[in-house]
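Right, chain A next:
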Amino acid sequence: MTVVLGALAVLPLLAAALSPLPGRWIAPAASVTAGLACFGLSLALVPAAAHGPVTLGFLRADAISVVFILGTAFLYTTATVYSVGYLRGEHQGAGSARYLRLFWGGLNLFAWSMLCAPLMDGLALLWIAVEITTVVSALMVALDGTRSSAEAAWKYVLIASAGLGIALLATIVMYHAGASVLGPSYDLAFAPLLQAGSALPHPAVQLAFVLAVVGFGTKVGLFPVHTWLPDAHSEAPTPVSAMLSGSLLAVSFYAVLRYYQIAAATLGSGFPRAALLVFGMLSLLLAALYLVEQRDLKRLLAYSSVEHMGILAIGVSFGAPIAFAGVLLHVLAHAAAKGNAFFGAGALVRAYRTKEVGRIRGGFDRLPWTAPLFLLAILALSAMPPFGLFRSEFLIVAGGLSSARFVPAAAMVALVTLAFLGLSMATTRMLFAPSQDAPGAASAPRREPSAWMVAPMVVGIVALLVLGLHPPDALTELIARGAAELGGAL
Partner candidate 1 sequence: MGSLAGGVAAPPSSYAGVTTALAVLMLVVEFGMLQATLLRAQIRLYVAQSAVISVLAIVVAFARDVPELYGLAAFSVLLKVIAVPLVMMRLLRRTDQEIAGSRALGVASMVLLAVGVAAFGFFTSARFHLGSPVLPAAALAVAVAIILVSFVLMIVRRDVASQAIGFFALENGVSLASLVVAAGLPLILEVAFLFDLLVAVVVFGVLIRVHHGQSESLSTDALTELRG
Partner candidate 2 sequence: MTFPIPAVQVLQVLTVLVAAPGINGVIARIEARLQGRRGPRVLQPYFDIAKLFRKEALAPTGSSWVFLAAPLIAMTCYLTVPLLIPVLTTFPLPFGYMGDILGGGFILALASFVIAIAAASTGSPYAQLGASRAKTFAAITEPVVLFVVFSVALVTGTDLPYALAKTVRASADQIVRPAHLLAAAALFMVILYETGRIPVETHTGTNEFGMIEEARSFEHSGPYLALLRWGATMKQLILFVILINVFVAPWGLASDATVLAVALAIAALVGKCTVLGAGIAVIDDSFAKLRLFKITEFVSAAFMLSVLSVFTLFLGGG
């Protein structure tokens, strides 16, 4: 099993190394292969991690990290497949060879950094991996070379780097806390820190936790440090947007979870939960309000990401095992659903040549495959049954009720409903309103841009259905173990 860890950390890197080679098919083929292989490997990790951590040197995969690896690998696969179609339409010219090289190399590196982050054993290495995700993804956001993508990339790299500066401070303070128990020469690995748990000095851990929530929270997109998020998501190439939203935010949230584990072991769960509840609720509120009045399709989905990250934070704050299980399932389901939504949005943007919701009309007439799949993705994002997010949000709310957090649970349901309203209004207008309503919409072509762009969405919907109707037993076991680890039971 340990070989799997090594392979996961190497394969995307190999694909990235192959990407600059000349030859039209090498880079896409290498990337798709690496994606599929990573997804297969992470599936293979599921049963093993459900029974205890798998380690190899400084790589370590326990139940929690495997959930995040699974989500990232899934999105990596679908995004590479989607990219094949995405790049075809846009970049036929001779000048685009450089763009293709950078795109494929960057995409693989990005996936590599996000797969590595949950694999790292230790807070310091985790920080380094997350910082690498930032720099790679910032370059990917700037890739299109337009004025607005340069602006988005700059805002992103500046705000996220500053946030990670704070996260580094959190890492150092946590080291200080650990050093008082474990001696000065240790490398911030998880297991010893968790074991030291209650012996760690309280003020230092408290400080480290708050700094980590603010610092890594910047990359999660928690209010009030979410400001880079809609810009970066709307300006990045669509496959990158999907990975930003579905994986990157989740991976950053993974870092917050690790700090939560240690803080809960040291301080008891009261303080960390209260902090996460405040951040989560504010993010959810902000996102719900912005969703109602959003005119840009990709920004719409970006705010939906803020909403779901808020839900994750609230879910952790509920603290019941069932809520933890919901949170972990939510990570997976959100990756699939948000990936699908961005893929669909990318196809719509490609067909109508605009990101403005007001100028996209009559989607069902023009895009016979994408439009229904996009609609299903939006419904899934709004936690409609029978999709995975329904199950996960149901578990979170149930967890809130079982730990007697009635007001936050009710508020969460209300805000999610408001968010649903915003999402569905925009979607129905885009898909069902007649195309004569909007200038330019009538001239859009009446066909799918590419089969490569449809296939990943079909896979995504299947995954969402599986998660919603009947998750495989191995996965249920994994999530149960992860929830137990988060709850401090293991």
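If you want to know what made the cut, all candidates are chains of the complex that A comes from, given by their letters.
Everything that follows uses one rule, which is that a residue touches a chain if its C-beta (ideal position, glycine included) is under 8 Å from a C-beta of that chain, and two chains touch if they have at least 3 such contacts; residues count from 1.
Since the structure is predicted, the reported quantities are computational estimates derived from the model, not experimental observations.
Novice: Could you sort through 1 or 2 and say which touches chain A in this complex?
Specialist: Here chain A touches candidate 1.
Novice: Taking the complex as given, what residues does chain A use to touch candidate 1?
Specialist: For this pair, the touching residues of chain A are 124-125, 128, 131-132, 135, 138-139, 142, 145-148, 150-155, 157-158, 161-162, 165-166, 168-169, 172-173, 175-176, 179, 184-185, 187-188, 203-204, 206-207, 230-231, 234-235, 290, 294-296, 299.
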